[in-house]
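Shown here: the complex without one of its protein chains, the others still in place.
A, B and C label the chains in the order they appear, each numbered from 1.
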Amino acid sequence: MQSIIKLLWLIPVLPLAAAGVGALLKRERRRASALLAIGAMTGSLVLSLAAFVATLPPADLPRAVCNFDWLDFGTASLQLGWLLDPLAAVMLVMVSFVSLLIFVYSTGYMASDENFTRFFCFMSLFAAAMLGILIANSLLLLFACWELVGLSSYLLIGFWYQKPAAAAAAKKAFITTRIGDIGLLIGMLWLYARAGTLVFYDRGHGCLEQSALSQLAGQTILGGMTISTAISLLIFCGAAGKSGQVPLHVWLPDAMEGPTPVSALIHAATMVAAGIYLVARVYPLMDGTAALEAVTWVGAITAVFAAAIAVAQNDIKRILAYSTVSQLGYMMMGLGVGGVAVGMFHLITHAFFKALLFLGAGSVIFGCHHEQDIRQMGGLRKLMPLTFAAYAIGMMALCGVPLAFSGFWSKDAILTAARQWSVSSVPFYLGMTGMFLTAFYMTRQMFYVFFGRSNPAARPAPESPAVMTIPLMVLAALAVLAGLLGTPAWPWFDAYLKGGPASVDFSKLVSGRQIAMTLLSATVIATAMAFGVRLYRATAAQAPRPADPLEAKLPFVFACLRRKLFFDEIYDATFVRLNRKFAQLANWMDHAIWGGLVALASKLAVALARRNSAFDERAFNARFDATCDGLKAGGKILTRWQSGQAQRYLRVIGLAFCALLLLMVWGCK
Amino acid sequence: MNWLDQIFVTSGHQLVSLAPASLQPAASVLLTIAAIMAVCGGCFALTTIIERKGLGRIQNRRGPNRVGPCGLFQPLADGLKMLTKEDIVPSSADKAAHFLAPIILTVPIWLTFSLLPFGRNMAALNLDSGVLFFFALGSATELAVFMAGWSSQNKYSVLGAMRAIAQMISYEVPLALATVPVLMLAGSLSLVDIVQAQGGYALGFVPRWNVLTPWGLVGFGLFLTAATAESNRSPFDLPEGESELIAGYLTEYSGFKYALFFLGEYLGLFAVSGLGVTLFLGGWRAPLPILEWAPSWFWFGGKFSALIFVFIWARGTLPRLRLDQLLNLAWKFLVPMALINMLAAAIWHLSPQWGGVFTSPPMRWLLTAAMLVFPYVWLGRAVNPRAGAKREYAYAE
Amino acid sequence: MPNNIPFYLAAAVTLGGAIAAMSLRNLVHCALCAAGAFAGLGAIYLQLGAEFVAAAQVLVYVGAIAMLIVFAILLTRGGKVKLTARQTAPNRFVGFLIVLLVCASLAGSILRSPSLQARTLALPEVTAPAQRIGENLMTAYVLPLETVGLLLTAAMLGAVVLAIREEPEARLRSEPTAQRRQALEEANIS
Partner (left out) sequence: MSPPSQYLIVSAMLFSVGFAGAALRRNAILVLIGIELMLNAANLNFIAFWRCGAHPEALTGVMFTIFSLAIAAAEAAVGLALIIAVYRHRRTIQLDELESLKG
């Protein structure tokens, strides 16, 4: 562990260097840029795996850090550094692995794009920033990388900036996450002011270590809230922005305007996970504070809320986007109710199956000539068997079909923890509702896309190239297998994060509570799926598709959901409108009140001046004019000095020089 | 064998000791000047005939063979002809500059010979910043070329002079940069110290000449290319491209002044050859330990002659470049390559301190060679993008 | 002082060159004489033991700046001598008086300086070895060195930008060549 920590900085620096070199490549050097990015990512993956192996139990240390002084000001200094612990290591492996797969996939998906080299440059930059977040041992470094992630996601969402929608979505994503980031920034400054350091772990002096934590938890501000709670809430603002939690989720579905690999990388696997990771990273700060309750509630509400909206969407990627928001809610809830391991486990499994779903969606979109409306698709099951199989696995994993799929085990852990939560049982029921909705909308989507008759207008193409399907298959395998790391029988993941060995105990699998949970999940999912099949089988079979049967039955609810519960409209009507109103008010104030005052004053002054002027004209002006004339004549003499003749100036300088010399040599005896 | 090695030094001392004591410093200086002028003058005469003969061989003809045995006295005849020719000065010429140009051209070049160590203890002047002086004196010739071209008041002369100056300025940069690694590793600007630093043998028989390292080899190649251009020799003899410019800045010169220009050109060639031998080929050092018995000046002379032969060979073989090719070669290939070479030399120098595998010479060799081969290929492609493509010839119908 | 003859010679070349450079009519002659003055100054440096500076002086001033000046003269058509044209700036007598005053005050202050009078001994034997200069440049003077590097780069770019010829029709001119190239390629294919 001590040896790998020396090389840890290379993990983000390799893709960063690839981005730097890639930025200098000519647009025609497509192969070179792709090879560069993939090569750098492979290097990062290898290093990440090495780091991961070093952290496997029995590890010699719980965590290794490497800090250095970044800048000194006065007596204080800012430290930066990187750290390696199981949490970071597992994320490093996940991010670099998924990134690598998506890079490979992109070479196929983006093959016909003329800005291929720019794309890989941005992707490498993004990966570098993301990996930087993971190894940061300082909130400052983390924040810097955090902002870099924001920047690169802006660049990538707006990659097709010629499309106005993409440009607007990029702007929206940037600004919305900025709102959360302001919270993070304030929290960071506050933390620095109180703890005197932003380094997480530094041999007992870090801000996440015992001395600093007890100091922070000891002080209270307004309303009995401890400082650590307040700072945690502010930091959670940043996490909520990045991870698309209600009410800052609005950017995430819009961000689907970017290329699909970007959606897969940023909005499924990595960037949105950054918020979860941040909460997990500063968990010692939040532990035992009221902030965790806030995290739980926000997460639970987001989980249901986004799943409900997803039911009525028609854009294949938008559905997945809302599903992501919903799953992020689960993760937050998991962090809140069950701790780091529960939330992070869902993060890891979700990264695999959601990346799989996005890449599968990308494959579908690629095959349907960039058609994204699911009503225009259909019957792709026969044309794209591999994609269909992979997508089905992803869908089952997302729904959490019991026992076989990774999604079940991770979601099960969250729900079990929620069931046992001491504060309230509402999050558990919310989670169950979300599960039902998830199964329902995924069934709907499957029927629309893969079953029924193909739409001749969409001209669906046969299977995508191997460079796209192979990552799909790899991810499909992982979407199944990743769950085995965290079953109740063998809670390896939980133990790994805690740094201890995992014990195998199959009896837990057949304990009454576990069986009850499994049966409950199975019932909910089966009901939802059956409901979905019943509703949509007939609709999917017809081409062109009739109106959505749900819409026919519940027109009002459906319309609300389709308009995303009017969130954009509410924001327009409240924040945007309020802002505009305020500006109008200010404008009116300027014109009416201040302008009126000024006008009044000036009128008074004019009147006074009129009176004075007559007097002035006679008493003062005659003399004054004479003085002015004198000055003007003097000025004319002086202007002749400023002749524009450089050499005349030089001569004056020479004279002055002589005078100075004479004064120095002969004057100061 | 020591007496043979130092024969010129000791005989010089004896000659000087014949003079009265008060005049001995002056006599020593004069003797050195006379010796250098005599040897270089002789070399000049010899080189002209060898070059003409050699070019003749390359072009499948005999070369001069009328005057003396095998035409060996041809330089004498040429010299006599030059000296007896009428000295024509154009009526519109700027007389003073026209007269001074050939002198200003030759004097600095003569001065450069005082810096070269021709053998053990055989450097007339051991200046602490010798290499820099060498380049300073070399750059003074640019002014002479300008004077010659401008004072002739002839369009061809001015154009030729401008071309020559552009070429000299461009190639001075890679020339100087190519020598920098040598200076860096020797830790000195003095030519005597640089020869000193190349002493000894690796493995007992491989001389530690700079040319036998990757960066030295590349540096030598760059140096040789830039030196050819700097002395206006073929294939870089555009300033005198007779098909375009008659004879460039020499157009309006005749007789003795023309001979002086000619002399200056050859002396410049000798000077850069001597510098190349000193910097890269180990100066007066013997190539093998068992050959140490031969006097040091013999080895210097041998390497020097070999280098001169390479120049003659190149002149007979390579076609003349176009002006844009010439400048592209300098700025897009030689300069970047020289900069990379500096880095390679630095790594060569520092790598033993890194420990581990880097201390072994083969590893250092591989590392620096790899650092140089890739840029060579890449930059070479950048200069000539059509290299490697199938050649197409346009034939007359 | 017979051992000072080289100094007097070099000083004479320097001052003579400078005076000629400032008083000749033909600009190219002026530039060449200035180069002579620069070279003479190099010789003085050499006598003072500053070999490196002497070499740098010749390299920079004679090799580069003099050439630059000559090029500038040719580019501004200064080589053509107009014998009728006035060569001096207006009010030359006033200017001349000021120059004399500067010269006199400088010389006077040097001759009157007591600290200079005191040092009547011969010069100490010191040199400035190139190695020490290099070490200094890389240690104590590394920041100025970097700054000068930046300055030179900026100056080069600035000079290029200032002196570059603005060609609004440059694009128009490049198009026919592109067409011609295409035509050539087509001819090659056929």
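Please note the rule applied: a residue touches a chain if its C-beta (ideal position, glycine included) is under 8 Å from a C-beta of that chain, and two chains touch if they have at least 3 such contacts.
All values derive from a computational prediction rather than experimental measurement.
Counting contacts over the entire complex, the absent chain touches A, C. Residue positions on chain C in contact with the hidden chain: 7, 11, 14-15, 18-19, 21-23, 27, 30-31, 34, 37-38, 41, 44-45, 48-50, 52-53, 56-57, 60-61, 64-65, 68-69, 71-73, 75-76, 78, 86-90, 92, 95-96, 98-99, 102-103, 106-107, 110-111, 113, 116-117, 119-124, 126, 128, 132-133, 136-137, 141, 144, 148, 151-152, 154-156, 158-160, 162-163, 165, in rising order.
Although one chain is not displayed, chain A still touches it through residues 638-647, 650-651, 654.
Simple rule for what comes next: only the chains that are shown with their structure count from here on.
A straight line joining the Cα centres of chain A and chain C is 59 Å long.
Separation between the centroids of chain A and chain B, computed from CA atoms only, is 64 Å. Distance between chain centres (mean CA atoms), chain B to chain C: 27 Å. For chain C, residues touching at least two other chains: there are none.
For chain B in complex with chain C, the residues that touch the partner chain are 94, 96-97, 127-129, 132-133, 135-137, 139-140, 142-143, 146-147, 150, 165, 169, 172, 187-190, 392, 394. Residues 89-91, 94-95, 98-99, 101-102, 105-106, 108-109, 112-113 of chain C touch chain A in their complex.
For chain C in complex with chain B, the touching residues are 26, 28-29, 32, 35, 39, 42, 51-52, 54-59, 62-64, 66-67, 70, 74, 79, 127, 129-131, 188.
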